[in-house]
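All protein chains but one are shown in place.
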């Protein structure tokens, strides 16, 4: 059956690298994002990929997008949940809305995408559901309360999904990114950092890809990813 | 200064045991719950405790309740966040609303109570903020997706609070309850279980109380609690 | 039945504080240490406590000491394993012997003491086996390879013991001490640190004591302990 990859959360970092990688590997690629301009840019760069504009936190929109993917590309065999939102504030600085938006994008969005994709994933043997997470999922720091709690919830949800769906031959994995992705935007905001401070977006795409290639007799649920010089 | 304890989330289990314990120890006790009938029952049982009806997920109501406590009892020196909501369903069974309600009660409610109580806690040296959590915070199982992800988020938030507030002499701790509280309701739903299957609500109250008594040179953030015969 | 506490690993920090605490609570206290001079000093300070000189890593000596305790004080109802050895070196600096000695004192010694005490602990309902560990058990750092790996092994062994012995009504707990105990020796080596940098030995003794007082319906396996201002 034709391999179809849906990537939720497209940006100039991991998102673009993932689109590129799955296109090169011969997948039909569906790109989901709220940002129509960036989607159009990627469609020009990757003519075989298809854009589906949608808000990852809007249940109806997500459902509609996955139905559209099924119709136009075939049932999804790999879902990569790459949508994320980071608010780095303390309890004194963060608003109720900061907490809610972080939870909606990181956690609820994963639930909505998983639910919408599941009937399609179940048509493949095996299928993949990969989540790009963060080391904040492992610990809450003073200044990352909204982000860390949402990432912890996201990781827990991914674990519930892995335990439920593994026996159905759907491989769920959680990628713990421990570092800053190398992007024009992050370079600008951290101008004093050396090259090797950053994680290359292609390294993330490689790791996601490698997860989809594992033999079902040896599946990984969780792996961390950090630059070699990172102090941890 | 007079010790004042606010307990958010009052029910016939931990909630009642906590009210009893803090009353016995000479605290002024504020009880926060949506359930006016049960609050009235507890006011009759513990005449020195004061009820503040309020929905723990409603920002304005929580803010108002804590202002009322300050005025009538004095500034809160110990906040116990005991509100909880458990939905035990798989991704196929759970609705978007199941996830959202679990997150609102377990996670957002903690944020709202912490924020409302902080100005009062900061008037005490030391103060306490204790959260009654669950072992679901440590792992997501297939059938506990909404509950586990919310508890993981709650635990992460408590950890962020502990790291921020410790140096301000506010002791934040997270109690990982690994088992079923002994209640008429749980006994009824698990009629075949022996007595020692259940955690006594008083054991939870003892643990919370012990946390509030620790010397600031040796504070606990996290401890687990389970019946001696529990397989884990 | 008379309560008897055996404390393995006696020094001027936790060890002395534990002896003092259990004596005050009316226990018969057995002190085990290699250091005859310090044992004699403690015997003078705590006339009701009894010294049993023994090397905690010597199987025969440990067995003999526990037989002696049984004969002279009665069967042990609480074993506190407080022996420890810390070597803080990298793989380049540490010798094979550094690794072996750390493992012998922290891990093997616990196994030997547990095995020697078990027949006596099994005569009590409930009994206690408390281990004073360290946060190094949770993570290996570059400069703590011998110590961290031994503490990780110690914690794992304590967990195996807890799972096996809980249903026999023997409460096994692991205390994760995350900080430096307040001692003349540590004060001298860290002269610039403020008072509140240190954990008071009495806070450790309080925590151990509190664990022995828990109701069997709510036992803690693991809890951390750190000074309120500690960054973690």
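When the chains are written out, they are named A, B and C in that same order, and each has its own residue count from 1.
Here is the rule we go by: contacts are C-beta pairs under 8 Å (C-beta built on N, C-alpha and C of every residue); 3 or more make two chains touch, one makes a residue touch a chain.
What you see is a predicted model, and the numbers here were worked out from it, not measured in a lab.
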In the full complex, the chain left out is in contact with A, C
Sole touch to the unshown chain from C:118, C:131, C:175 or C:199: residue C:118
The missing chain sits against chain A at residues 126, 163, 166-167, 169, 171, 179, 182, 196, 198-200, 202-204, 206-207, 210, 214-232
Had the left-out chain been drawn, it would touch chain C at residues 59, 90-92, 94, 96, 99-100, 103, 107-108, 111-112, 114-115, 118, 137, 139-145, 148-161, 163-165
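Going forward, only the chains that are shown with their structure count from here on.
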Moving step by step through touching chains, the smallest count that connects chain A to chain C is 2
Farthest chain from chain C by C-alpha centroid distance is chain A
In whole angstrom, the CA-centroid distance of chain A from chain C equals 45
Taking each chain's mean CA coordinate, chain A and chain B are separated, in whole Å, by 33
Going by residue number, chain C touches two or more other chains at none
